[in-house]
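First the structure, in the form of structure tokens, and then the observations on it.
Of the protein chains in this complex, all but one are displayed in their positions.
Here is chain A:
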Amino acid sequence: MSSREIILGRIRRALTDVPRTEVPRDVPVYRAYLRVHGDRTPEQTTELLAENLADYRAVVHRCTETELPSRIASLLAERGSRTVVTPAGVPAEWLARCTEVERVPEESTGRQLDAVDSVLTGCAVAIAETGTVVLDASADQGRRRITLVPDHHICVVRVPDQVVDSVPQALERLAPERPLTWISGPSATSDIELDRVEGVHGPRSLEIVLVSD
């Protein structure tokens, strides 16, 4: 007998108290919990997102679509970044004002990325109640490693379109078959005396740009 058959057999014998006619949906799951914690206008939702992102030490900026290229240029300049990795789907105009910055392709290896100063991406959805941005590896977000190895991540969120209030709303918008990365602030640890310290393996600086039309 294979281990698979042994384990499945043991499970069936362990569940002799479960009637043979019972199907999974006979076991009640009451989803009486809230879909959203609070009643907010889209502006309030965006405000909450900004607040919660900042609470976990992400740096939040707000600008309009037209201001975006100059805002990105100044963020990279302030940091002194000379190289920036961008996935293919990031619009060229986002970097139009960055004349001094070299654009690195997302196909780079881990070692190459380790030498890159910054990464610039869009996102799939942002969650206000938890201060989270979610990347789903779409063309403007790229493969997962590019937002991990460089030490500085600039993530552009379109407000209010890409912002939802809650975790349940975010899951509805996301496709499980895509590799997802949920990011809530820069990398951190609670491993020393159970107190939170920012900055371990992922980008230690996370800057979120909330862009409105």
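FYI, a contact is a pair of C-beta atoms (placed from the backbone, for glycine too) under 8 Å apart; a residue touches a chain by one contact, two chains touch by 3 or more; residues count from 1.
As a working rule, contacts and distances are computed from a predicted model.
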| note | Name check vs UniProt for the chain missing from the figure, options "Branched-chain amino acid ABC transporter permease", "Lauroyl acyltransferase", "Metallophosphoesterase" or "Lactate utilization protein B", returns "Lactate utilization protein B"
| message | Looking at the full complex, which residue from A:44, A:70 or A:189 touches the chain that isn't shown here? | response | A:189
| If you put the missing chain back, which residues of chain A would it touch? | 2-4, 6-15, 17-18, 22-24, 27-34, 37, 52, 56, 110-111, 114, 127, 129-132, 137, 143-145, 148, 167-168, 171, 176-203
